[in-house]
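Here the complex is missing a single protein chain, while all its other protein chains stay put.
Just so it is clear, A and B label the chains in written order, and each chain counts residues from 1 on its own.
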Amino acid sequence: MSLLRVEKMTHYFGGLRAVHNYELAIEPGQVRGLIGPNGAGKTTIFNLITGIYQPTEGKIMLDGTELNGRAPHVIASLGIGRTFQNMLLWRHMTVLEHVKMARYSKLTYGLAGAFFGTARRYQQEAESEEIALRLLKMMGVEQVADQIVLNLPYGAQRRVEMARALAMEPKVLFLDEPTAGMNPEELLQMMDIIRQIHGELGMAIFLIEHRMRVVMELCQKIQTLVFGEVIAEGTPEEIQNNPKVIDAYLGKEVVQ
Amino acid sequence: MVFFQNLINALQWGSFYALIALGYSMVYSILMLFNFAHGDIFMVGAYIGFGVSTALVSLAAMGAFALPGWLILVLTIIISMFLTSFVGMIVERVGYRPLRDAPRASAAITGLMIGIILETGNLALLGAERVKFPSLIETTTYDLGGVFVTNKKIMIVLVSITLSFALHQFIRRTRWGMAMRAMAFDFAVVPLMGVPLNRMAALTFALGSALAAAAGILFGVAYPVLDPYMGILIGWKAFVAAILGGRGSVVGATLAGFLLGFIEMFVPMIFPSTLRDFIAYTIVLLILVFRPHGFFGEAYSARLRL
Partner (left out) sequence: MEATSEKLSIDKKQLLSGLRVAASRIPLLAWFLGGLVAVALEQFIGNPFARGIGLPKVPVLFGFVIMLKKPFLIPSAVLYVVLIYLLPVAVVARLTAASMNRLAAKLLDLKMFLSVILHLLLFYAVLHIWAEMSDYRVLVLKLMLIAVMLTLSLNIINGYMGEFSCSHPGFMALGAYSASVFTVWLFADDRLFGPALLPPAIGPFLFPIALLVGGLVAAVGALAVAVPSFRTRGDYLAIISLAFMFIVKSLIENLEVVGGPRGLGNQPDWANLPVVFATTAICIWIINNFVRSTMGKALNAVRDNEMAADAMTVDTRKTKILAFLFGAFWAGVAGGLFAHVLRYVNPGTFGIQKLAEVLAMVYFGGLNSVYGSIVGACGISLLGEALRPLELYKWIIIPLLLILVMIFRPTGLIAFKEFDVKKLVQPKKMAD
């Protein structure tokens, strides 16, 4: 059985059909890619699966649990971690606080712990701090743990955001254009990081990308989305040679 | 009979609320902030009106010119609106412009503080003695089959509706009005299109303050005794009316002002009059719970920029 399964998902914004009959099946440990031109509906698909929007039709299952109709934070704690295209960070919080925050649903000390500082709270906070620091180290940003995240350079912010998503211990990690706005050098580093996450933590990754090179090198299977519909699905080679994909990306005239 | 009598009174109070609410509404829709000093600008407007009319009356008495009372009143309204608009612009310049990039809550605090300064400043300048607005027009009472209507009440309602209508036309028809509407739609982009932000803000405050001054003078005509704290309660009520009207809606703010007047006048018909505020605000609360966007306009959905 697939880890994450989406069946016949359709979504309308008012009268506009943004996603049509979208199907997805991610196996444990798989790295999947979703490509497509601007406005094809890639981020909408992320937002639908993570509960920010409710799909008009269709069914979403994660590891045997239905996700439809659940609040975003519930879906997140069930095991979908994500990053955002435009990096949604908290402007007054430190790097460490960012990553620890993602452990929110794992904390069980409750209000008593929060108000009175019970032993259980300090133990759990210390635990999540340890996990957070380990992840920051993995991302290579542990030395800035106490800084306000907005003071960091762009690349480091991306890493913090990724560490934050990992701290939830997700079953599937959604990355929304992780290399957006990066120069070639940063791009290579980011690809290494994604490989490392996949290698060390072995989790399934679902990736939206603009840059062909990134998806082609990282993903085992790729979908191409145009106007909310999947026009091609397959291995990187299949996608690269698919005439429909070339059409969508480069326009018809070039092919002719 | 009682019903119609209350209707007349409700229309009169609604006029005050509507004129003041327009100022709140405009500032909110364009600059996204609550101008908590607005109630006190109403008070300042009333006092300026008092000053202007007293001056005109004494000039007339000295024989400088001979004008009928109603003309003096018209002149008072025009001159005071003009003068109070400068008060509004000064408030914007001193209290709000330096805070344009600050959290909006901080601007709300400066507004509150400017309000306190205006009240206290008035008290310090004029002393604790209350002043009395000169009576410019004779009160004539018309008996409409048991319902008594004074010419003053009719005038108040007419002036207020005329001014609201004028503002509506200004916003809809003029270039400045168009720029204001555009800013209400997107605050960040419009200045990039060549609309001078500072001048727009000043204009908004000037217009709102002028209307508040008109309300202040009309209030003085109906209730001649002025005091420095008269703007607080009426100001907050008008603020609530502005909210009810919906963000940036001139029609909405006007109608909500009148609605608040109606609620306040008709509640005592059914319930003990001490429950007036309680029921009025409960109705307001219920309306907001079920219609978060107010009657017209968009939701108050912006986040505090912290």
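Heads up, the rule we're going with is that contacts are C-beta pairs under 8 Å (C-beta built on N, C-alpha and C of every residue); 3 or more make two chains touch, one makes a residue touch a chain.
Bear in mind that the values here come from a model prediction, so they are computed numbers and not experimental data.
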Per the definition of touch given earlier, which of A:Gly113, A:Pro178 or A:Gly228 contacts the omitted chain? A:Gly113
Of the residues B:Leu144, B:Ala188 or B:Val289, I need the one that contacts the missing chain. B:Val289
From the list B:Ile90, B:Ile109, B:Ile154 or B:Ala182, which touches the chain that is not on show? B:Ile109
Give the residue, chosen from A:Arg5, A:Lys42, A:Arg103 or A:Arg159, that touches the chain omitted from the document. A:Arg103
In the full complex, which bits of subunit B touch the chain not displayed? Write them out. 34, 94-95, 98-99, 102-103, 105-110, 112-114, 116-117, 119-121, 123-124, 232, 236, 239-240, 243, 272, 274-278, 281-282, 284-285, 288-289, 292, 299-304, 306
Footprint of the hidden chain on subunit A, which residues? 50, 52, 71-73, 76-77, 81-82, 84, 88-93, 97, 100-105, 107, 109, 111, 113-117, 121, 125, 128, 164-165, 168
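By our rule, only the chains that are shown with their structure count from here on.
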On a C-alpha centroid basis, what's the spacing between subunit A and subunit B, in Å? 51
